[in-house]
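With one protein chain removed, the remaining protein chains of the complex are shown where they sit.
When the chains are written out, they are named A, B and C in that same order, and each has its own residue count from 1.
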Amino acid sequence: MTNHMIDLKNTNAALIMGSNMAENHPIGMKWLMKGRFDPKRQTKIIHVDPRFTRTSAVADIYCPIRSGTDIAFLGGMVKYIIDNELYHKDYVVNYTNAAFLIRDDFDFKDGLFSGWNPEKRSYDVSSWDYKYDESGNIMRDETLQDPRCVFQLMKKHYSRYDIDTVCSITGSPKKKYEEVLKSYCSTGAPDKTGCINYAMGITQHTVGAQNVKAFTVVQLLLGNMGRPGGGINALRGENNVQGATDMALLFHILPGYIDSPTASDAYKDLISYIRKTTPGVSKLPFTNLTELRALVAAGVKYSGWKIHTSKWIVSLLKAWYGDAATEANDFGYHYIPKRQDTKNYSHIALFEAMHKGEIDGLFINGSNPVVGGPNANKEQTALTKLKWMVSIDLWLNESAEFWSHTAWERAVNNDKVQRLTPKNIDTEVFFLPAAAVYEKEGTAAQTGRWVQFRWKGADPVGDSKADLWIYNELGKRLKALYADSTRPEDEPITKLTWDYDGHPGEEEPDILKVANELCGYTIADGKPVEGFALLKDDGSTACGNWIYCGGTTFKDGKMVYKPMLRKKEDPSGLGLFPNWGWAWPVNRRIIYNRCSVQPDGVTPWPGDEDRRLVWWDAADGAGAWAGHDVPDFIKTTGPDKPAFKDPFIMRPEGKGCLFATTSSFKDGPFPEHYEPWESPVAPIINKQAINPAAKVWEPDKQGKAEEFPIIATTYRVTEHWQTGALTRNLPWLAELMPNMFVELSEELAREKGIKNGSKVIVSTTRGDIEALACVTKRFKPFKVGGKEVHQIGMLWQFGFKGYATGDIANRLTPHIGDANTMCPEYKAFLCDIRRA
Amino acid sequence: MANMTNLYDSSICTACRACQVACKNWNQLPASIKPFKGNYQTHEDTDGDTYTIVLMNEVDNAAHGVDWNFAKFQCMHCFDAACMKVCPKGAYTKTEWGATIHDPDKCIGCQYCTYACPFGVPKHRKREDKIAKCTLCADRVTEGLAPACATTCAPGALRFGDRDELIEYARERVKSLQANGYPNATIYGINELGGLNKLYILTDTPDKFGLPVNPQTYGTINFWQNWVQPYFGWLIPVALGASAVSFVTTRLMADKHQDHPVEGGHE
Amino acid sequence: MQWLPEYRDDVPRVERFTWLARFTHWGHTVTFLLCLFTGLILFLDGVNWLAAIFGGYYGAGWVHRISALAMTALIGFGFVFGFKGVLVWIVDLLRFGFNDLKFLVLFPLEFFGFKVKVPPQTRFNGGEKGNSMITPFMVFLLMISGYIMWFPSYFPASWVRVAYPTHDIAMILSTVMVCMHGYLGSFHPGSGESFWGMWKGTVREDWAKHHHAVWYEETYGSMAGEKPKTILGLPVFEEYKSKPKDAE
Partner (left out) sequence: MKVTRRQFLKLAGGTAASFAVVDLGFDMQATAAAIKELRIKNVTPTPTVCPYCASGCGLVVYSEKNAEGKFVRLLSVVGDPDNPINEGCACSKGSAMFNLREIYEPETGHQVVNPKRVQKPLYRAPGSEKWEEKEWDWILDEIAQRIKQTRDASFIHKEKIADGTEIIVNRTEKIASIGGSGLDNEECYLLTKMMRSLGVVFLETQARI
């Protein structure tokens, strides 16, 4: 979330798309309802979803949409905004790259952008860039009239997305679509803000990242970014998925969203790494950090805040390898693994590799891929190819017992689906019982980046242990195993700092030791570094994750871990609660908040005085940024500096990107609608069947509309959470949703002779499942490209363990992911349904 | 004495059923797991371990396409409570603030109340052979806390407070709903059964929510409680009394006719 | 003051009730009273002491249920083993006629000790016929409503709802009948001998002649030898109304 949960009360309109917010983020509805009853806001709740859900039930407007057509829907919105001049002009000109000119060789034709390489099925992105003048400045036209400016290119790009075309793609009733356009686009008025709340309904597509990009375009045009009640709010599903991402439990990044190195020239040593990952320095002459520091001090054009990357990586290395990290050995840069440059290591790739027998050992840290992974039949089979597996969880979930007899029971005999028995599965499984959330202590970062501490309220059950204890113990044992090694390849372990034990006699590790390392300390005295601006790249500071820097402080001779703060004050009345917990970065609650004030830095947007978050305070010494929130801006950047009007400090050009330049996206600088991998209709708006840059793993598993004419999607219900391990084992939740079911329209049920509550079989090319039918008025057939298509929906939260059981919906989903993120396309695939 | 109650607003409720779980959490009730029957509303009715449920009804609506109507359902704490009327052991009492409280110590599990209740709310709990139902969290309210359901409600569909003030608020809210696409919006509970100590703002007529439109105490219950129990019962003492009188008078009369031998009959 | 008439075996006696009839009668007496007292705990307020006798409400509840089951069993037993007797009884009830009406009109006077002249009665007099009709019917209602209330989940809710007042009313009416029956069948000076009839099985011949003249004549008296008309092999003596024998 660029904003945060409580901020939802400040919005005039909330577009909920690809999210069933009332069910999956119920507390968000609390704040939207506050807005609805606040006479100043009168929040309109707009829900766009294939199915009428409990969110739709309380929404002001509900508009159906066929799964996987969000870009068409939003593209039409962009066109509507431009055609009706509903955009926030001052905002667009000053805070976005609308006025920037794009290279002349950039082009778009037949659904393909310039630079397409059909052999490699990828783009050469060099033409997707700004035009620079002789002095290296980006060329711009603030009148937005130049045909090569982003605004005009965008207008041209979306000119094809007229309402009728959009509705023929999305299947939305025209009247409802127009209602949505009218209601939401009214937030382009300077005194109004609107927020977009989304979840996996947006990202779990082959065009997932571009779906979000389309939100960016809409929100930037309407001037809704960086302002209270605005923003693009990813409603994250797991309580600390934000933190896990921050800590880089992902192959492509290191903690704090800096690149993970690859085995390539660009990452071959620390200086190369810095050159590659720091914007604006690639062509500058430097061979060591001292030279770089001098260049940075002199100023680097188009670099943004990421100019400090060297400080972040060096401090990270110091935190991990301590005294062994010196300038002489690149601060231990080589201890960090370098992945293969062209290889993908994401979830789908990981299981594809495992399925081929390329992986021997697997750690499952509170996860359940047998239920939650796409193409679960395949992922379950992949687990049998492991030599050993460690599962850490509270319960024996489906993945921990993938080898059991029940795990291989199937409702339908399908010779394409492998069936095994425990006897022929040779994987050793170690199950480590973990303590529940309130049986241990630690912090979690919620969806609005607020980091809050959880105290221990009960003892762990039986012999179960906190995960922190488990990892600490394992780390200690590994270090002991390698203690005598002198081999250079074992140095990453032998040199690793690993000192988290509590006071003598205490069994639990000292969480504050971890916190101190994570949030950063000065090597000399071990005291907290008070903010990431103070991190150094000379080895004098250590910080495990630069974005968490400032989360600790030293007060009255004691370390204070700011997530523990529980002061409930909200001076601004905007729900920022600056002393409740701590938010990264540097306790900033709404990012890009420079946008909440006019370009002059002082005047609020007309009619919107009470939503100004930050401002330039000329009276403060030589002038400084101040405000209700921590300014998302360099404190001393005053009106005399060129960057004064550049609110997006993480971007090299400082602007919000309507046009995504060069390597930002693999599949295009503007979002373009492509059909899902499995779609019941031929492409309507362009000539491409699917997102051309998406990697197809299993071409033979693509379901065809002739055999599988029904669109299927998966989702959750409020009563269960994710794979259900943490809810299907709770009797109070099991009773609310006791069995797996499939929702289908009354029309389809009639056609197939399916009775409500009866058993049905759903099949795709990947497998079959049995479920109970939930025949409902809340699903209606779509009219797409002139023909009627049916869509059904399934819960993906069931499995064979726990109090509430049912077949695993992901046995049906495909192994195909988004072109950028590899997020699997769970939300739109083809199936057939019949009576059991 | 002011009546304290919950006001439920169906236009806000998202049917997350936190109230149902919070109720179990607070009242220490086990789960009662029953199979899915084709409706999100898995519990068709309250039971001995489930004091509150959320009714979910899908209704065609010409203006909106479809409405999914939610209504939290539990003991209505009727002012004229049938359960209280019929309970032979006086296990039901009314608090000063309007809650109908059932005392398990007095309950003998006869289940009269279950069938007398126009809403069928009190239910038999087998393992204890007692009736169990919503207490309006009297233990919490007595200590100054709102009921568990109202406390946990995220969107704010449940408000706990003074009944009269809530009615006033509800009237305003219903007016606004009527003006904004819900012409049939109504308040439920003001006058039903002489007043319920539970109030509902409904976006449509009660039948669209699965609530009885005009709930009535069953005629048989009234007949029984108003006539049979108080009056018919006197026939027994009358019969006994008559026998006693006869016992005396026959013997007195017999004394007058001493000439007749008793053993052969009185003649 | 005399409670019951003396049991005299020095005078001629005639059989009135078979052991089976007596067994089921007293079985019903016991079970009915148990049901009544355990049931009254619910009907009356403030009789916790009564519940305490039966081991509290839980115990009372089970005594009530078990007694009810026993009563049901007795009815079944009576029907199976005393089928003929039941039919005799029913046939006698069917003979309800003018004499019975007359008896009922005069009865209240007799009840309080006035000397009245009642017409000759069959095996059961008008009052007994009334009791024999009302009480079994009430017991039937009690049984049906009782079992509905015991197993409410197997019946429509509306039945259950009706069952409660039905059980109550049936209880009240049958209790009234039982009170009267109990008194009349024992301490009422005129009918004391009938107690012995049910207890020992025999009554004094003179008492039988006096109180149930028709029955006596048909069974032991002048008409005993006559081959009666039969229905289903059972005697029917319709004519006797027309030629009553004066008992005195």
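Observations, loosely collected:
Everything that follows uses one rule, which is that a residue touches a chain if its C-beta (ideal position, glycine included) is under 8 Å from a C-beta of that chain, and two chains touch if they have at least 3 such contacts.
From a predicted model like this one, the values you see are computed outputs, not experimental measurements.
Though it is not drawn, the left-out chain touches A, B in the full complex. Interface note: of B:21, B:113 or B:134, the residue touching the hidden chain in the full complex is B:21.
For the options A:305, A:335 or A:546, the residue in contact with the chain missing from this view is A:335.
Checked against the full complex, the candidates A:474, A:626, A:650 or A:705 give a single residue touching the omitted chain, namely A:474. Only one residue from A:163, A:300, A:359 or A:761 touches the chain missing from this view: A:359. Although one chain is not drawn, its touching partners on subunit B can still be listed: residues 1-2, 4, 16-18, 20-22, 24-26, 28-32, 49, 91, 93, 95-97, 101-106, 127-128, 135, 138-146, 148, 151-154, 160-162, 165.
In the analysis below, only the chains that are shown with their structure count from here on.
Spacing of subunit A relative to subunit C, judged by their CA centroids, is 85 angstrom.
Subunit A and subunit B, compared by their mean Cα positions, are separated by 49 Å. Annotation for subunit C: no residues touch 2 or more other chains.
Those residues of subunit B in touch with two or more other chains do not exist in this structure.
Subunit A contributes residues 22-23, 26-27, 29-30, 33-34, 52, 54-58, 62, 717-719, 731-739, 741, 756-758, 772-778, 780, 803-804 to its touches with subunit B in the complex. By the touch criterion stated above, subunit B contacts subunit C in their complex at residues 86, 88-90, 108-112, 114-116, 120, 129, 218, 220-221, 223-224, 228-229, 232-233, 235-236, 238-240, 242-243, 245-247, 249-254, 257, 262-267. Across the complex, subunit B is touched by residues 1-2, 5-6, 8, 42-43, 45, 57-58, 61, 111-115, 149, 152, 157, 160-162, 164-165, 168-169, 172-173, 175-176, 179-180, 183, 187-190, 193, 204, 206-207, 210-211, 248 of subunit C.
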